[in-house]
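Only one protein chain is missing from this complex, and each of the others stays in its spot.
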Amino acid sequence: PDPLQVGGVSLHSRLFLGTARYPAPSVLAEAVQAAQVEVLTVSLRRLAPESQSGQAWWQRIREMGRHLLPNTAGCHSAEEAITVAQMAREIFGTHWIKLEVIGDDYTLQPDPWGTVAAAQTLVREGFAVFAYTTDDLVTALKLRDVGVAAIMPWAAPIGTGAGPRNLPALRTLRERLPDSVLVVDAGIGTPHHAAQVMELGYDAVLVNTAVAEAGDPVAMARAFTLSVQAGRLAHRALPMRTREVAQASTPMVGVPFWHQGS
Amino acid sequence: PDPLQVGGVSLHSRLFLGTARYPAPSVLAEAVQAAQVEVLTVSLRRLAPESQSGQAWWQRIREMGRHLLPNTAGCHSAEEAITVAQMAREIFGTHWIKLEVIGDDYTLQPDPWGTVAAAQTLVREGFAVFAYTTDDLVTALKLRDVGVAAIMPWAAPIGTGAGPRNLPALRTLRERLPDSVLVVDAGIGTPHHAAQVMELGYDAVLVNTAVAEAGDPVAMARAFTLSVQAGRLAHRALPMRTREVAQASTPMVGVPFWHQGS
Amino acid sequence: PDPLQVGGVSLHSRLFLGTARYPAPSVLAEAVQAAQVEVLTVSLRRLAPESQSGQAWWQRIREMGRHLLPNTAGCHSAEEAITVAQMAREIFGTHWIKLEVIGDDYTLQPDPWGTVAAAQTLVREGFAVFAYTTDDLVTALKLRDVGVAAIMPWAAPIGTGAGPRNLPALRTLRERLPDSVLVVDAGIGTPHHAAQVMELGYDAVLVNTAVAEAGDPVAMARAFTLSVQAGRLAHRALPMRTREVAQASTPMVGVPFWHQGS
Partner (left out) sequence: PDPLQVGGVSLHSRLFLGTARYPAPSVLAEAVQAAQVEVLTVSLRRLAPESQSGQAWWQRIREMGRHLLPNTAGCHSAEEAITVAQMAREIFGTHWIKLEVIGDDYTLQPDPWGTVAAAQTLVREGFAVFAYTTDDLVTALKLRDVGVAAIMPWAAPIGTGAGPRNLPALRTLRERLPDSVLVVDAGIGTPHHAAQVMELGYDAVLVNTAVAEAGDPVAMARAFTLSVQAGRLAHRALPMRTREVAQASTPMVGVPFWHQGS
């Protein structure tokens, strides 16, 4: 009973899963099932009309019965992203859109200018915008002001699995945007990374490569679900204060009793 | 179905819990229940015979029906630790002993000399020795050769909650001691720390202060159980290889189809 | 004989020094002298016309005979920054301007939009723009395309002294902008931070608080000069490759000779 309200729905699962790079569609299906994932990101690119496998794949995804979050992966300008978003709305039948406007092909990092501009238009057009961004506070503040449904900062460049490269920046985002839905997207490599950002108070985590490229994607998806739950629980349970100096967990009061006879 | 064999028993839970510093014994009891913990560390010091509360506390612990792991907390020499271990065997009715020989009162860090010497005697006397130690490989190799049941390196000084201060050292221990039971003890502050060392292949984690001093110890105990499970699952599922450079999770092959009409 | 070419001059010193927060102007003067600094940043704010101390301070700065780099500290929009830059050109008699357009008053971090917009105008007006920015690659690429004289990413929020919070991001900037002058600005706390970024190939470092608030600012300025030189030298000398595993510095070939007699 700690649901996440986002994009007009209420979610029990705080793990969003990407659908690319799995060894087979059946593995994805099993992972989604095992991890009780409720939100799946999908890419329009996978639906190329000439592609038979695209149609089969799409059929498969639809049968999973989850919330679909189409993305604008591969777009390099606001205009292109807006067009893709509009097509995605038609095809997937959802006003949700994961907005990605890439500003650099090497790091695949988002372009702040294109992202904010596209978000502005898309929000006006009635989309629930899930905006992929870096950990830059000023950009995040602009996205909030534009009225996106969720702000999705990276932990590290997509596909690296490096984990949070700038934890203080992620902490600052959470502190300065207490009322926004914040979802870490990109760069998560193992479950402890997910737990770490959830402990900071992030609302959810989006993972793709770390599950798809694991030796056992189904088990790894389950591991992520557990770690996201652990991090969320820990955040709400208020972690201990860290100390600089050691402190005995067993308090040492006076002389131990086995010394007392002597 | 991934039990941990240690000290002659088979455990489902890989979270060991310390029993000190809780706001009330009932909170501890509830945490143990919620987190399905099977091993509890206890200190002889809590049982001072003149202490009424000691007796009540001990009664309480016994009623929890878990494996008890008495410790030699507060001992500063091999001799003292051996004496306390022998007393603990009588009082708690177990041959398990968590061996702590403190070498420095400021960091509360173990004394390698005293620890190895005491371990040698105790193993000979039939104890299952769970040896608290630093992340020093040479000391750990000696403890293995002595025949301890488990080697328990610290992540950071006890009570700090700092998390793993020397991850490469912990990784080296795991690699060099593939057949030993390795349990991280001391310095774990939040669930993601526990997941992190479990991902390295550690067999279990012992936590006390991080649960006892949380705002909600019961919820935090549950969070640790989930994160330990997550870390264990992830270790067995073989995490992805990290990359230096970004990689699109959606492969970009050729021209996107919405460009093709033009 | 490894000069830095920037803004139309050739510099021997790669340590730029800020002029605020010193215990006394004489301390600043002595630090500049001891550290052989060639570039000083100055703020128009210190020259408020009604302020006597402002005039004396300005006189003092001028007598140091260094290159002055006026900044637009405290500006929150491109317009304001452009105005201040124009005033600074008049007052300080230089076309150099350290462009700061603050986007958030809490982190004092630069506003990518305002910074790029102001840079565009100022470059067109003939300024040599030294642009303060975050470690965001896309913003840095835009600043390069605009034609700034130097790109000055932060290491951490100004005044924190935290050191590089995202070293991979700084490394990426250097790799992707091989022909730009890159100067780390803000967040440097001790000399080893300066050496660290110089080892990455940064062209210079700007320090203020770390010198001004040191117990002995003069000695600290000298320490920074040495560390900047060390980092620069090391970068050019090609550091060793790091290894995962230990390797004896004394190679062990065959049996040591003191064993050979036996």
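By written order: A, B and C. Residues from 1 in each chain.
The rule is short, and it goes like this: a contact is a pair of C-beta atoms (placed from the backbone, for glycine too) under 8 Å apart; a residue touches a chain by one contact, two chains touch by 3 or more.
Keep in mind it's a predicted model, so treat the numbers as computed, not measured.
When the full complex is examined, the chain removed from view is found to touch B, C.
The chain not shown here is touched by just one of C:13, C:109, C:134 or C:166, and that residue is C:109. By the touch definition given at the top, chain B reaches the unshown chain through residues 103-104, 106-107, 109-113, 134, 136-139, 141-142, 156, 162, 165-166, 168-169, 172, 176.
Listed for chain C, the residues touching the missing chain in the whole complex are 18, 20-21, 43-50, 71, 73-74, 83-84, 87, 106-109, 157-162, 189-193, 195-196, 199, 208-210, 212-217, 219-220, 222-224, 226-227, 229-231, 233-234, 236-252, 256-258.
Everything below uses one rule, namely that only the chains that are shown with their structure count from here on.
Interchain contacts link the chains end to end along an open line, per the touch definition above. Between chain B and chain C the CA-based rotation angle works out to 180°, given as a multiple of 5. Chain geometry summary: the mean Cα position of chain A and that of chain C are 35 Å apart.
Centre-to-centre separation between chain A and chain B, using Cα means, comes to 30 Å. Touching two or more other chains at once is no residue of chain C.
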